[in-house]
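Here the complex is missing one protein chain, while the rest keep their positions.
As written, the chains take the letters A and B, and residue 1 is the first residue of each chain.
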Amino acid sequence: MLNYTNAITEEKSYSSLQMKEIKPVMKLVIRGKKREFLSAIGKSLNLLLPTEANTSSRSDKLTALWLSPDEWMIYSNEILNSESNEYETENLLNKNISKTNLGAVTDVTDQFVLINMKGDKIFDLFETGSPFNFNDFRNKKGSVTQTILAKIDVIIHNQNQNEVNLFVRRSFSQHLFSWMNDSASRL
Amino acid sequence: MFIINCPYCGEREQSEFKAGGEAHIVRPKQPTELSDDEWAEYLFMRKNIKGIQFERWVHTHGCRKWFNVVRDTSNDKIKAVYKMGEKPPTK
Partner (left out) sequence: MTKNLRVKKSNLIDETYKVSFKFNGITYYGYKGDTLASALLANDIHLVGRSFKYHRPRGIMTAGSEEPNAIVQLHNNTSRTEPNVRATEIEIYEGLEASSQNCWPSVNFDVGGINNFLSPVLPAGFYYKTFMWPASFWEKYEYFIRKSAGLGKSPTEPDPDIYEHKYIHCDVLVIGAGVSGIVAAKTSAKNGYKTLLVDEKPYLGGSTIYQNSEHFKINNQISSSWLEKEINEIKKIENLEIKTRTSVAAYHGYNFLLARENLTDHMPLEQRKNKIRHRLLKIRAKKVITATGSLERPLIFDNNDRPGILLSSAIEKYASLYGVACGEKNVLFTNNDSAYETAISLYQKGINIEAIVDNREEIDSKLIKEIEKNNIKVYKGYTVVDTSGYKRINKVSIMQLSKDGQKVIGSKISISCDCLGISGGWTPAVHLFTQSGGKLKFRDEDQVFIPNIYPSDQISIGSCNGDFTLDEILSTVPKTLKEFLNLKKTDYEDLEIKSSFNKSKRNIWLLPSDKVIGKTKPFVDYQNDATAKDIKLALREGFRSIEHVKRYTTTGMGTDQGKLGNMHALGIIAETAGSKMGELGTTTFRPPYTPLTFGTIVGRNVGEYFDIFRKTPIHAWHIENKAEFENVGQWKRAWYYPKKGENMHDAVQRESKAARDSAGILDASTLGKIDIQGTDASEFLNRVYTNAWSKLAIGKCRYGLMLNEDGMVYDDGVTTRLDENHYIMTTTTGGAATVLGKLEDYLQTEWPELDVYLTSVTDHYATVSVCGPYSKKIVSRVIPDLDFSDENFPHMSFKDAKIGKIKCRVMRISFTGEHSYEINVQANYGKSVWEKCMEAGKEFNITPYGTETMHLLRAEKGFIIVGQDTDATMTPIDLQMDWIVSKKKYDFIGKRSLYRSDTIREDRKQLVGLLTENPNDVLEEGAQIVADMNKSPVEMLGHVTSSYYSPNLKKSIALGVVRNGKNMMGQKLIIPMEDKQINVTVADPVFLDKENKRLNA
């Protein structure tokens, strides 16, 4: 049995902001250009991939983020078991997408750390280190952006009023989380 | 710092992008048949215009897509952006 060691072990709470890592959450990057690719995904997952830039879509089990015209990230809405890293969704897509040469499916579960943020100071924190204009984004549930925060690439998904999911590459996550806490401590 | 209108993601800060030099330089299909001079023309020769210049940019910290930009280098105004493979605007 292997032990599971995730990147961010602390949960941080401030007067109007809470931050923690959510894990294990399956994450896949799926890529494809063909029309059949989109329909095969739709059929396999019962989920329509968002084709409008900077948006997302959601089913009971999965959320899909638009990353580029031929690239999406799919992540599981629920927390999985860390004792296995076999994912049903991945196997299904490997069968229906990769094996049929419709596109590419890549497991990035541990490539990204998912930091969940709640509270009404989220965007004040982002403004201390991101050049992205959050004025419209913050009012639009489901919006997605890939941008820079504290010089680090991040994907930000507006989950709900005052709740976002932030994805950062694992190797950067501890540095970013520390930076975010430093910033949050003065908001 | 420019604002660049990524043809895929919309307006973003320049810091999300990287510049990739002059646009519309096509890699020769049969490099082996070129003379040293012809190959050097492709490899090294680039324009450096004061005025309207066609450039390649990539949205490195966003969608990672390459696209073309028409920029006036004398005042940094971006006149147009268009996708790879599209024809440059004529005016």
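Keep in mind that, in the parts below, contacts are C-beta pairs under 8 Å (C-beta built on N, C-alpha and C of every residue); 3 or more make two chains touch, one makes a residue touch a chain.
What you see is a predicted model; the values in this text were computed from it and never measured.
J.: What residues on chain B make contact with the chain left out of this view?
T.: Touching the missing chain: residues 1-3, 13, 18, 20, 26-27, 30-32, 34, 36, 39-40, 43, 56, 58, 60, 64-66, 75-76, 84-85.
J.: Identify the residues of chain A touching the omitted chain, counting contacts across the whole complex.
T.: 1-7, 23-24, 29, 31-32, 70, 82-86, 98, 101, 103-112, 127-135, 150-152, 169-172, 174-175, 178-179, 182-183, 186
In this section, only the chains that are shown with their structure count from here on.
J.: Under the stated contact criterion, what part of chain A meets chain B in this complex?
T.: Touch residues, chain A against chain B: 53-54, 67-69, 71, 131-133, 145-148, 153.
J.: Tell me, which parts of chain B touch chain A in their complex?
T.: 8-13, 15-16, 61-65
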